[in-house]
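Working notes for the structure below.
Take a look at chain A:
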Amino acid sequence: MSTPALELTGLKKSFGKAEIIRGINLSIGKAERHAIIGPNGAGKSTLFNLITARFAPTAGTVKLHGEDLAGLEPYQINRKGLSRSFQITNIFPAMTVFENVRCALLWSQGYKYSFWHLVNRKHDLTDEAEKILNQINLLGRRNLPAGTLSYAEQRALEIGITIAGGADVIMLDEPTAGMSNTETDYITDLILTVTAGKTLIMVEHDMSVVFGLADRISVLVYGEIIATGKPEEVRANARVQEAYLGAALEADH
Partner candidate 1 sequence: MKSITKLGAVSALSLIIGASAAFAENIKIAFIDPLSGPFASTGTNGLHQFEFAADYMVNEKGGLLDGQKMEIVAFDNKISPKESLIQLQVAIDQGIRYIAQGNSSGVANALTEAVDKHNRRNPETRVLFLNYAAVDPALTNDKCNFWHFRFDANADIKMDALTDVIAKDESIKKVYLIGQDYSFGKAVAAAANEMLGKKRPDIEIVGDELHPIGKVKDFTPYARKIVSSGADAVITGNWGADMLGLGKAIIDNGFTGPIYTYYAAGSGITGAFGESGKNKIRLISQGGINPIATEEARATYEAFKVKYPDGNIDQSRIFNVIGMLAEAITEAGTATDVVAVASKLEGMEYESMWGGKVFMRPQDHQLIQDMNVGVHTDENIDFDYDNSGFGVFTESTVEMASMDIPTTCEMKRP
Partner candidate 2 sequence: MTVSDPRIDPKGAREDEQITTDPSNPVERMRSGSMTLSLAPWVIAAVVLAFLPMVFTNNSTLTIMNQMSITIVFALAYNMLLGQGGMLSFGHAVYAGVGGFAAMHIMNMSDFFATIPLVVLPVFAGLFGMGLAMIVGSFSTRSAGTVFAMISLGVGELIAASSVIIVAFFGGEEGISGNRTYAQPFFGVEFLQQLEVYYLTAAWVVIAAALMYLWSRTPVGRMANAVRDNPERAEFLGYSARWVRFYSFVASGFFAGVSGGLFAINYEILTEENLNTASSGVILLVTFLGGVGYFFGPIIGAIAFTLLQTVLSLSTELWAFYAGVLFVATVMFFPGGLAGLIMMHVPVFKLGKSKTLIKPYLYTLLPAAIGLLGLAALVEMTFHFRHAATGDNEMTVFWMTFDSHALIPWLIAAAVTAIGLGIAKVTAPDLREAWSEANTAGGKS
């Protein structure tokens, strides 16, 4: 078997005395679509933040394509081909939609900290940015400040920024949170198209999205993965039924 795209071994995280992530082992293969589900407070976002070095883990390792990410800064991890979106929309609100995408392209297109190229003269940048805008159906909004877009459009833009850098491992944190049904369908389709051929890891609450998208699902409860497997396996898992649905019911009412 080839090296997994992402491999977590014994990952732990404590805040003070509270242990939020209690030793996670997970391996996600190349081009796999993997969803992480679990009740509120299970530690899903924390797990994301551990993987992308927003937080430092208390113990354990994260390996991207077999390479240990310990001690790396978020930007270094990004350069290794891992890109993420955020639960709360995280874009550059003052810039135009086009600029948002173009900024996301700069590093991967090799411009780095260049001060001898003029971005407007670089047609490769413009073309590529417009291609992505086209993919996320925001070409018509090209020159509006991103902050003035509707919520769903901003979420779409966030996905666009996340994939623009050409990363092969994409992590999406609740991409459909707070959306209406039609919007959710729209974003789901969008995710399907833009992540074709890439490894996708997503946290999601909406079960229809999860079961529609994911190849495999992990269930996270109280900082532990209680089950991993194909959607139908997970659905059938008694422990999941009990723990997840019970907790979800609690949370809902």
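A word on the picks: all candidates are chains of the complex that A comes from, given by their letters.
A few comments on the model shown:
To be clear about the criterion, a contact is a pair of C-beta atoms (placed from the backbone, for glycine too) under 8 Å apart; a residue touches a chain by one contact, two chains touch by 3 or more; residues count from 1.
Please read these numbers as outputs of a predicted model, since none were measured by experiment.
Per the touch definition at the top, the candidate among 1 or 2 touching chain A in this complex is 2. For chain A in complex with candidate 2, the touching residues are 52, 73-75, 78-79, 83-84, 86, 90-96, 98-99, 102-104, 106-108, 111-120, 142-143, 145, 147-148, 161, 165.
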